[in-house]
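A single structure is presented below for examination.
Left out: one protein chain. Kept in place: all the others.
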Amino acid sequence: MKIASMLNDVFVSLFKRPFTELYPYAAKPAPERLRGKLLWDEQKCDGCKLCVRDCPARAIELEVADRAAKIFVYHYHMDRCIYCAQCVASCKEGALSMSSTLYHLASADKAAFTEVYRAKGTGVCKEEETPD
Amino acid sequence: MNVVLALIALVLFPGGLFVILGSLAFEYADRKLIARFQNRVGPRWFQPLADLVKLLVKEEIVPTGVNRGLFNGLPVAALAASLTAALYVPMAGLAPAWGFRGDLVVTVYLLMMMTLCIGLAGANTLDRFSLIGSTRALTQLFSYEAPFLLALLGPSIAAGTWRISEVNGYARENVWMIVTQPLGFVVALIGLMGKLELPPFDAPEAETEIVSGALTEYSGRGLAFFRLGRDVELLVGLTLISAFYLGGLANPLHFILKTLALLFVTAGLQSLFARLRIDQTVGLWWRAGAVLALVQLLLLIVLKLLGVRL
Amino acid sequence: MMQSTLRKVLDKAALWSRINSPWLVHFNSGSCNGCDIEILATLAPRYDLERFGVKLQGSPRHADVLICTGPVTRLARERLLRTYEQMPVPKFVIAVGSCSITGGAFHGCYNIVGDIGDVIPVDVYVPGCPPRPEAIIDGVVQLLTKLKGAVPARARTAETPFGGAE
Partner (left out) sequence: MSGESAFSGIQDGVGPWISSSRAPADNRLDMDTSAEHLVGAVTAFNALKWGYLSAITGFDSGTAAPSDGHIEVLYHFCRGPSVATFRVKLPREDPSVPSIGPLVPSAVMYERELSETMGVNVAGLPGRKRQFLSDDWPEKVYPLRKDFTMESAAATHAEAPTVGGEDEPGTFIIPIGPQHPALKEPGHFELAVDGEIVTHANIRLGYVHRGIEKGAEDRSWVHNIYLMERICGICSHIHATAYVLGVESLAGVAVPPRAQAVRTIFCELERIHSHLLWLGVAAHQAGFDTLFMYSWRDRETVMDLLEELSGNRVNYSVNLLGGVKYDIVGKAADSIRRGLDFLERRLKRYLKIVTTDESFLRRTRGVGTITFDEANRLGTIGPTARASGVSRDLRVEAPYMAYRDFPVVPVLDSRCDLEARFVVRINELFESCRLTREILNRMPAGELSVPAPRKVPEGEVISRVEAPRGELFYYIRSTGGAKPDRVKVRTPSLCNWAAVLSVAVGHKLADIPMIMVGIDPCFSCNDRSITLRRRGAPGGVPGALEQWSWEDLRQYGIKYYAGGGR
């Protein structure tokens, strides 16, 4: 029976550098496989909607105006998304990927969680649209 | 003229403001040490001050079915008791602001007022957790109070006086009493930890069992006064023990070194042990604490009768 | 004139103290406890939120910020409301996890009565399933910065617990 079995552990840790990472000031880089916010590549997407069907949380909506000319409207709900990357696995064209840097998604108003991207065959322009 | 001096002593220097700031500094040192023992960074230096001010500006909820006067009065009484106790103790190494023959007993009594107020506060509210918390606080009070008093009597018997400043003076001239009365020192230090309900003895406010014990219903000012009262009591207790056992406090440097050394020991003890159940604490005090204190006293009296110069 | 400057100084001090010592109380209203262990991980040595003054308190009476997780199940709804009402003003709410914002993976289950925003007013939402401890710390920092910019404490007083006309 030892009375203070943690004694040397406690004493040693007094002189060791604390284990704490000073997060907001010194952020360690996140692993590159981190599943952060979903990124949609308008060029590769061919509007097959496999991702919309396989998403367990109804977080993606895709309106297809013209598949050939690649004119789509793509709604992404960050607050519904459960970051499981099933859509990335289901997408045959590799148009979807999860960013490993954008994971601080906290925000004060709910509207900011819904993002709408309009693809006009030429370039992608993201619009801040209030959720319909 | 001495009215002005007395007022300054009461409000500014050895009295109110200095003790409050000193106790906040000591709470910071305590939390920082525990955090460093647990290998983490711990709070910033102004954290206790921020906590205190935030609690003061928070809304105070008085639960229903509670004696309003008692609910608001108890925290003030607890803080007042510990602040007055600070006047009799050689704060900052200088002579105590007040002193008369027998002020040791008054100081110990004032220090005990805090636990009494917490016990009453817990019993006053109808919340079940605080009822359990107050019964535990009072049972623990009766377990450590006697050995703690005996442990403080040792040095005063050796010095032959009941006046703290004289015991302080006696301790300065002679061998440190931690050497001549080691048992008394141990009981006094552990007794102080029991009085302040520091971790091994924090059954009365065991967070995982009874939320926060007697203080569950308090918020805002009441909570701020209770927490501040406990910090002041920590400072006063440490000064008292270092004045008696660590060769008296001659000057502010002595005061700072010795009290911080004692704080280091208590912070270490806090992070070493799991929380004792209330019956284990009571058993520990009556079996170990009281016996040690009595043996120490017996030894002392016998030596004094034989005229040995301690 | 003297009165208003004193009032301004007091308000600044109150705001400073509120920003530097946000005490948390945690309530799990039906979460799978993935977010709860991440909240506890922020208090463990690696992230140690005590350096911001954050302390996990047991009783809602002692807390300023209610950090709640999980889609509100039918049984937990009344308790969530009662915990929120027990907290003294000024009080704030952080909803952690996608299911606390929109029901996340549990959308459509019969025992879910909606998300936390339907039961109590939420200040900061932290999506993620579960969000990383860094994201939760980011949520707390966002709340504190929101406090800085907010109108002095009078906005949420005892008469307008759900926040008066900002």
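Residue numbering begins at 1 within each chain, and the chains themselves are lettered A, B and C in the order written.
To be clear about the criterion, a contact is a pair of C-beta atoms (placed from the backbone, for glycine too) under 8 Å apart; a residue touches a chain by one contact, two chains touch by 3 or more.
Quick caveat, the model's predicted, so the values are computed rather than measured.
*Asks:* Shown chains touched by the missing chain?
*Replies:* Listed by label, the shown chains it touches are A, B, C.
*Asks:* Have a look at B:A151, B:I278 or B:L297 and name the one touching the chain we're not showing.
*Replies:* In the full complex, the listed residue that touches the missing chain is B:I278.
*Asks:* Which of these touches the unseen chain: A:C48, A:A85 or A:L102?
*Replies:* In the full complex, the listed residue that touches the missing chain is A:A85.
*Asks:* For subunit A, which residues reach the chain that was dropped from this view?
*Replies:* Looking at subunit A, the ones touching the missing chain are residues 1-3, 5-6, 9-10, 19, 30-31, 33-35, 53-54, 56-57, 82-86, 89-90, 98, 100.
*Asks:* Which subunit B residues would touch the chain omitted from the figure, given the whole complex?
*Replies:* So the residues of subunit B touching the unseen chain are 37-40, 128-129, 132, 199-200, 202, 206-211, 271-280, 282.
*Asks:* Even though one chain is hidden, which residues of subunit C still touch it in the full complex?
*Replies:* Interface with the chain not displayed, on the subunit C side: 25, 27-38, 40-41, 44-46, 56, 58, 60, 70-71, 73-76, 78-79, 83, 99, 104-106, 108-112, 129-130, 132.
As a working rule, only the chains that are shown with their structure count from here on.
*Asks:* Give the chain pair, either A-B or B-C, that is connected by more C-beta contacts.
*Replies:* Of B-C and A-B, more C-beta pairs in contact link B-C.
*Asks:* Averaged over CA atoms, how far is the centre of subunit B from the centre of subunit C? Could you give it in whole Å?
*Replies:* 35
*Asks:* So how far apart, in whole Å, are subunit A and subunit B when each is placed at the average of its C-alpha atoms?
*Replies:* 52
*Asks:* Give me the residue numbers in subunit A that touch at least two other chains, ranges are fine.
*Replies:* Each of 18-20, 22 in subunit A touches at least two other chains.
*Asks:* Subunit B: which residues touch two or more other chains?
*Replies:* Counting only residues that touch two or more other chains, subunit B contributes 35, 38-42.
*Asks:* Quick one: which bits of subunit B touch subunit C in the complex? Just the residue numbers, please.
*Replies:* 31, 35, 38-44, 46-47, 49-54, 57-61, 129, 207-208, 211-212, 215-220, 223
*Asks:* Which residues of subunit A touch subunit B once you look at their complex with the stated criterion?
*Replies:* 4, 6-7, 10-11, 13-14, 16, 18-20, 22
*Asks:* Applying the document's contact rule, which stretches of subunit C touch subunit A when the two form their complex?
*Replies:* Going through subunit C, the ones touching subunit A are 45-48, 51, 98-99, 101-105, 107, 117, 123-129, 131-139, 141-142, 146.
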